[in-house]
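With one protein chain held back, the other chains of the complex are shown just where they sit.
Here the chain labels run A and B in written order, and each chain numbers its own residues starting at 1.
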Amino acid sequence: MRVAGDLQPTLFELGREGRGGGKIPHPPAGALDRIPAAAQRATPPGLPELSEPEVVRHYVNLSHLNYAVDTGFYPLGSCTMKFNPKLNEWAARLPGFAGLHPMAPDAVAQGTLELLFELEQMLAEISGMDAVTLQPAAGAHGELTGIMMIRAYHRSRGDTERQEVLVPDSSHGTNPATASMAGFRTITIPSAPDGGVDIDAFKAALGPQTAAIMITNPSTLGLFERRIGELLEATHEAGALAYMDGANLNAILGRFKPGEAGFDVMHINTHKTFSTPHGGGGPGAGPVGVKAHLVPYLPSPRVVRADDGGYRLEAPGERPESIGRMRSFVASSAVLVRAYAYIRAHGASGLREVSDDAVLAANYLKHRVGEAYEIPFDRPCKHEFVASGAKLKGETGIRTLDVAKRLIDKGFHPPTIYFPLTVEEGMLIEPTETESLETLDAFADALIEIAHEAHDDPQLVKDAPHSAPVRRLDEATAARQPNLRWRGMTGSQTPCPD
Amino acid sequence: MPYGPHTADDRARMLEAVGIPSVDALFEDIPEALRASPLRLDDPEPELNLAARLQRLAGRNRVDLASFLGAGAYRHWSPPTVDQMLLRGEWYTAYTPYQPEVSQGTLQSIYEYQSLLAELTAMDVVSASHYDGGAATAEAALMTCRATRRTRLLVSRGVHPHYRQTLRTYADGAGLDADDIPLVQDGPLAGTTDLEALERLLADPDRPVAGVVVAQPSILGLLEDMPEVGRLAHAAGALFVSVIEPVSLAVLAPPGEYAADIAAGEGQPLGIPLNFGGPYLGIVACTDALVRQIPGRLVGLTTDLDGQRAFVMTLRAREQDIRREKAASNICTNQALLALAASVYLATVGPHGLRDVAALGAARASELEAALAAVGAPRIHEAPYLNELVIRVPDARAVHARLLDRGVLAGIPTADLLPDEPSLADGLLVCATEVTTAEEIERFADALRDELRAGDTSASRTEPVAGGVR
Partner (left out) sequence: MVPAELRYTKDHEWIRVEGDEAVVGITQYAADQLGDIVFVELPDTGRSLEQHATFGVVESVKAVSDLFAPIAGEVTATNDELGGTPEVVNSDPYGAGWMLRVRLANPDEVDGLLDAAAYEQLTAGG
């Protein structure tokens, strides 16, 4: 069991008036005299006062309550929790990178601009696209960027009647949410029994009102869309554009280039395919690749070659058809430094091996897990696969949620559960390429053992986890009476009533 | 592959178990016609060589300059506690805390972040984080439209131009209108948001306003009359979005004290490196009344089955993975690690330290103002400022470029930052913080004196009469 630290008091309970200090020189008296009283703060903020040793111990002890890739196997499907190379952490912290101001003149920023320019080229090659923007801060941000470019494209052709975006029912929730944010209506397309998109339903939904389709390939079930050529052809025949959600690009490096195959635009999650750390929920980065016909609409500014052979950022208004800015400044550059290092460390042969090993590991694990759970789609998977606990539930009453919680007791992070929604009692399992055969076997053994426990001692499974820092949580009360910030305690270990 | 564990024997065992001769069999479902052309990338680079390459690239950036550049991203002292905590793998190699039993560290740290920022902003609810200041401001603006069911936004030209442009992109996507509120052109309030114009813009009965967006301090460093902005917005039934800079809130009135409905801003100043633009920390905070409109994750306090205190993501039904096309936003990945950085920073410097950061920045800015005025580059504006100011420098772009050759990054020419403000054609926006030294200020002032003199000399050669006039 890797997560078994003691619960920690909050910073607010630890604080004592008069602790801390010694970090910042005191300002001269009267430093704020020129600020009008009306603009000054009336009540000081109630921030805790702590000594440095307390701060350090607080955060180190809190960190012990987390499960992480650095502590163990984290097969969270669709999230690609692979190892995060330490060189990349070192590189991002080099003072030349970390200390560079985002509004610094181009002449001051040549190193980072060169790196970003090269990274754009490398990502264009990997994705088969003609150009790439590094601006988006995350995958969903990239989706929004891509769909807005598609809108700008249709508009520029006077094609303003296209109001719909087609999305398979197994898609990430970000796809329909993105379509809405960009002002489109979402049309949900059902899955066919083989896990792919239902082509007939898809073709029936396509029409002159369709702006785009959004396809995740391999899908969220870990399956390659075998009829992707047909899908893309029908899309383009209808005058719509094809958006590829690149969340699963890590499965097809060097095997399938979406741009070559006919997709018009795609985003790439650097925190999945290119191992930039997930950071407890973020940051990520969501570069977007496009084919030539969408280049005019890329967000500004882009990094371009300067006349003197160096690099520069585009000037405001340089590309008038651009959709504009998606964020402040240039990009999440420190994330991109890590992605750049990852791609260079692997090179062409290494990236292909990444996908080969991830896919081989997933198929091996599928084979092992299939000893005790149903595998709804009996065909080779890509980097992840879905197993179902429906039969186990029918036989024992043990739900997939219980299985997931019991995995915690066995020392593993649970897989993604109940996603995609199209599989009953589903577990989406993604081993990645950086887990050893011993780890894969140990995980499979644990899942099989839990299936036995479900028959022999169901209560043990229902009550899991037993060895985590906390037991299952009261999520209903958390939502009914939200307590979203500290306002002082009414008694030890008692949440305050608000 | 540099980070993979598999030996040839391991691979052979896996292939055998799956029952296939080679891994190629697992990719046969990719239609032949659509299979990739070979990847044209370099060969794998050994770590030693790659490290040297990265060092070389980093060395090409110039971070040795005496920098007075702010404009939305600020140099500050980040105590080593911040980065050393961030380097723990338990933090940065975990993911979104979907399984709360093994994520209490991340969950509690986010709850604490929400609480710290709630104290700082004097707002009720703080989201677990957004991408950056620009995206946070855009999301805040969209919130006002959802809450009021109106479709028009008013945005001060004193808001960072990148935030305004981002907001415009988002608004355009959602089919919303975003109109500018102009700045006062002259007089004692020059450079601040034109409140008379705001009142006029709010008065159009055919185009009711959802939200009024004003920054404190403004992009020009000026302090706005925020209570009055709030009064005008609310009188028109609009919501008030305050764009904040968090360090300043140690000394400036927080949005909760002047009845802002939403606060949005950039959290980078809270211990986060400049990093050429990111990853940064988008802050969005709101009143309790708007809690169901706020986008992004929220962490709440609850109990486990044993009654033990614990933390969990909550009010999840607003989010894209549950509500899909009806979600408050499409945001999924956020900036949790940067929120952690901000929390460790605030915990380390404490309330008094944070006040010292803000007040010392103001003191250094006063020194900077005096030193630059003494060499002939006075402030352009009269309105009060905190630690960032615009000085008048004829031919500012050229002077800025020549100062760079002398090792001084003299802020940013206002003509580059706000090209559509003709009154700012001859300005430099400069900034001081607690890390600005007296020596740097002296170096800047000396270099600027020389440049202005040289400018005078060259000007006097072409225009002998007017050249000496200042």
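Observations
Here is the rule we use: a contact is a pair of C-beta atoms (placed from the backbone, for glycine too) under 8 Å apart; a residue touches a chain by one contact, two chains touch by 3 or more.
Please read these numbers as outputs of a predicted model, since none were measured by experiment.
Checked against the full complex, the candidates B:323, B:397 or B:449 give a single residue touching the omitted chain, namely B:323.
In the full complex, the hidden chain is touched by chain A at residues 475-476, 479-480. Think of the hidden chain as still there; on chain B it touches residues 292, 315-317, 322-323, 326.
We adopt the following convention: only the chains that are shown with their structure count from here on.
Averaging Cα coordinates per chain places chain A and chain B 21 Å apart.
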